[in-house]
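Shown here: the complex without one of its protein chains, the others still in place.
Chains: A, B and C, in written order; residue numbering restarts at 1 for each.
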Amino acid sequence: MAPLGIGLIGTGYMGKCHALAWNAVKTVFGDVERPRLVHLAEANDDLAHARAVEFGFEKATADWRALVADPEVDVVSVTTPNQFHAEMAIAALEAGKHVWCEKPMAPAYADAERMLKAAKAANKVAILGYNYIQNPIIRHIKTLISEGAIGVVNHIRVEMDEDFMADPDTFFYWKSELSAGYGALDDFAVHPLSLLWYLFGHAEAVIADMAKPYADRPLKEGGRRPVENHDAANVLMRLGGGISAVLMANRAAWGRKGRIALQLYGSSGSITFDQERMNEFELYQADRRTTEQGFRKILAAPAHRPYDRFIPAPGHGLGFNDLKIIECRELIRAISGEPSSIVTFEDGLRIEKSVHAMAQSYHQRRWIEIA
Amino acid sequence: MAPLGIGLIGTGYMGKCHALAWNAVKTVFGDVERPRLVHLAEANDDLAHARAVEFGFEKATADWRALVADPEVDVVSVTTPNQFHAEMAIAALEAGKHVWCEKPMAPAYADAERMLKAAKAANKVAILGYNYIQNPIIRHIKTLISEGAIGVVNHIRVEMDEDFMADPDTFFYWKSELSAGYGALDDFAVHPLSLLWYLFGHAEAVIADMAKPYADRPLKEGGRRPVENHDAANVLMRLGGGISAVLMANRAAWGRKGRIALQLYGSSGSITFDQERMNEFELYQADRRTTEQGFRKILAAPAHRPYDRFIPAPGHGLGFNDLKIIECRELIRAISGEPSSIVTFEDGLRIEKSVHAMAQSYHQRRWIEIA
Amino acid sequence: MAPLGIGLIGTGYMGKCHALAWNAVKTVFGDVERPRLVHLAEANDDLAHARAVEFGFEKATADWRALVADPEVDVVSVTTPNQFHAEMAIAALEAGKHVWCEKPMAPAYADAERMLKAAKAANKVAILGYNYIQNPIIRHIKTLISEGAIGVVNHIRVEMDEDFMADPDTFFYWKSELSAGYGALDDFAVHPLSLLWYLFGHAEAVIADMAKPYADRPLKEGGRRPVENHDAANVLMRLGGGISAVLMANRAAWGRKGRIALQLYGSSGSITFDQERMNEFELYQADRRTTEQGFRKILAAPAHRPYDRFIPAPGHGLGFNDLKIIECRELIRAISGEPSSIVTFEDGLRIEKSVHAMAQSYHQRRWIEIA
Partner (left out) sequence: MAPLGIGLIGTGYMGKCHALAWNAVKTVFGDVERPRLVHLAEANDDLAHARAVEFGFEKATADWRALVADPEVDVVSVTTPNQFHAEMAIAALEAGKHVWCEKPMAPAYADAERMLKAAKAANKVAILGYNYIQNPIIRHIKTLISEGAIGVVNHIRVEMDEDFMADPDTFFYWKSELSAGYGALDDFAVHPLSLLWYLFGHAEAVIADMAKPYADRPLKEGGRRPVENHDAANVLMRLGGGISAVLMANRAAWGRKGRIALQLYGSSGSITFDQERMNEFELYQADRRTTEQGFRKILAAPAHRPYDRFIPAPGHGLGFNDLKIIECRELIRAISGEPSSIVTFEDGLRIEKSVHAMAQSYHQRRWIEIA
């Protein structure tokens, strides 16, 4: 396969993360062509050029449509704010590019649907940046479950918590506007939902409660403004096979920084994981005499593929950015027509459908079945 | 005050635990009269006499009514199976005794109401054995909350999990019969509810999901029998002051042995606790520069009263049975008319009301407001 | 066997702890006679009588020799400051009593030797209060080692740390006087040494470093006084079978409250334990595929005997004082001529011999072989 030509729109944190991945994927994995970092788009020309130098791209533009039209570009990384995803991803797909779009798809469900439609029409690879599923530990958990290591899973708890909205004195900003979405549900819950989907499939029924820890927030210019969405959400869920699940998401949870805590209970054991300690997980198996049964803390190791591509020794630890490199490799695999672990636009749309159902269940104070 | 005369009905685990407490309370606390262990009742005469010797009681009987009628008995510990609580507690109260009854009050709400009525009529101290609230750590958490150490609490999660029902091959026994109650809800959830009540008051609205990890269980005599109640329950709750809470209870959670895990989130910090490590808690306070903010693991210490009555050095650890000794001291305090930390029949009835509302919300698939 | 008559000398923390144990041992274990709490001695008459009431003893005296002479006393608990141990224990032995003496034996090695001699001459049970070895978890670790669960042990690390001497502004008091002993070595190291002895036998060669975190301390009356002994000690050791060990003891280690941390490395696994979480231990066994190898955190459970005598459910937790009850049961077992887990004066003397060798190795800056 010829080297893929890469276009990158947006150079915030996720843009940088994509750039790092495109730079590193060949060195880490070896068995791909080194991508050509062709074109980078940013809001203005100066920044675009500065970032192109920083991130190692050949061309820079303030006009993302020029990037999309660039024949040397094969794949477009879309890392701009959520409200631009639909327009850019659709344009890229229509221009015949593969698309690697950051999550979530779009604030409005209809836009997300249009994105999926465009992907189908273009017949190109279109994936979402749900990188937590790329953690070798998560992959191994999937293997363990499929092997029956904890029997048949019957109960799940998942928590996603950070504390960037925890301070009641933080000034009101766009994250608290209704136009930014439901709050914890779409800002946060989509990540745990991507993990649940990856491990168990999609939710079938949900009922949510949503809460505003703070009714209003101070304005920089003085006075206060009511908070329009919900920093906390708690959801009872049913997945396929009768699995009962609880999802808790809170972006006002003091002390939590990047917590995505999973508890998986099965008929012969259980598994726990917390993203804040992303290089380990715990496994309990009821297969010993009771005097020695306990949760085993297992550190990431080369045998948890593809950890070995990064480090040949166990217990040394991958970083968050490394997950993006793995995701990049999976994307290339998908483009090459190989089996891959990715979240397609189709999967992503279903995740967002769940989120909308949760919000609806809250407003209607009743269980919602998801078709 | 003259020494209290003690009667003990039932000598299973909780009976032994009461006996240990009555034996130790004077030595530990010093500032009470040493109780007289007067009368012990068990199902048959031989066992009653054997246990009386073991536990240090003067008299033994197979007729609990004789114990209740004994004029030398001032307080009756009721530690028999739940279905006997109402009859015994009411008889004791009617005989003018104080009552220390193990939780829960009674399987049927009406019986629990009768117990409360009897307590009011007798004007005696009538408390329930919710000993987890007696942990010096839990008491200190209450102090911290009242001091505003984590600001205004807005979100709570509480999990209670064990694994004695986790093995699908365990034979069907009475715990899985409907007559034994809802399952996780009344068997387990009452404990976390006692903690929530102690710290924050009672639930105002609930919606629950309940699940059967295993539809049926093998019978010793061959064949299988459907499980009639639910080993797992998950509840969305609202407490006073708009606190959103999630309660999860599961007696089929492999690897959990005595877990009662609390997460309390407030406007300026958070607190976590797990009964499996009952001698420590974690406190996060947002009062440092960000480079040093973190959860502090705090070990039980003499300054967490009344830990000091047991051990004068920090970090050495109380045990589960010690909580019962503290509870015993609180009971004596209540009998003496002093302020005390106890769960009265009135408080207990409200806890059970919540449980019934949860079960109702599950069956009706809707939120239930609790008057 | 007739009930044992108990005499207790000293009613500080350890005195109370003995009293609690003598009060509880029958109720907990059932299979012994309930001891008679006969006689209690304290420094003055008022306190002696007050404590006798508190602790449930029949008689009280300010003259411990009267207690020792009391024909109703069969066993004497010696819980006074270390400098009195020898005189009291020897007197009790000479009066034909069994002795339960708190550790260590005596500040001077010669006195400890006299104690052993007296025990031998009296042919009575004479044990030391090294209660950490009574933890069901520690007992189970011994079982695991003897079963070969971690293969042949070849390396050990043990740390004992508290922080009551950590504050440099704490006034000088007797603990810092040379007459109080070496400091960390005899105040602390004896506990881990009792564990090592219990699990592996005695040290064969040692070299120690000792340190004074603070050269002097303030005096209440003004001015400062040089610290005369060492709050920290670190020791390289060799045990039998070529086991290399490191012992670290520090009573000026901020943040440590009751830490006794063991790391045991063997040819097929390893074990860790920390007294601050005395109801759990960790076990690593190299008997799985590498993707699932990890340290298992195992909670104390009924199958770890005699935890079951206290609580029939796993994960609920014993307390520090419960270890004394177990020790008391072992003492009774020894008195009855049954096999028991105790630290005899003979074992204790050897522990103290190690400590003196360590101090010597520090002053002579060389390895010392222990005969």
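Here are a few things to note about the model shown:
Here is the rule we use: a contact is a pair of C-beta atoms (placed from the backbone, for glycine too) under 8 Å apart; a residue touches a chain by one contact, two chains touch by 3 or more.
Predicted model, so just to flag it, every value in this text is computed and none were measured.
Checked against the hidden chain, the listed residues A:65, A:175, A:202 or A:316 yield one contact partner: A:316. Within the full complex, the residue among A:62, A:205, A:299 or A:370 touching the omitted chain is A:299. Of the options C:5, C:129, C:192 or C:294, the residue whose C-beta touches the omitted chain is C:294. Interface residues of chain A facing the missing partner chain: 13, 16, 19-20, 23-24, 26-28, 30, 34, 53-56, 162, 164, 256-259, 275-280, 299, 301, 310-322. In the full complex, chain C touches the omitted chain through residues 150-151, 154-155, 157, 159, 163, 166-168, 207-209, 211, 213-214, 232, 234, 236, 238, 242, 244, 246, 248, 250, 252-256, 265-270, 284, 286, 293-295, 365-367.
Touch with the hidden chain on the side of chain B covers residues 140, 144, 149, 280, 282-283, 289-299, 301, 303-304, 314.
Note that only the chains that are shown with their structure count from here on.
For chain B, the chain whose average C-alpha position is most distant is A.
Averaging Cα coordinates per chain places chain A and chain B 41 Å apart. Spacing of chain B relative to chain C, judged by their CA centroids, is 34 angstrom.
Taking the mean of the C-alpha atoms as each chain's centre, chain A and chain C sit 53 Å apart. Along chain A, residues 293-295 each make contact with two or more other chains.
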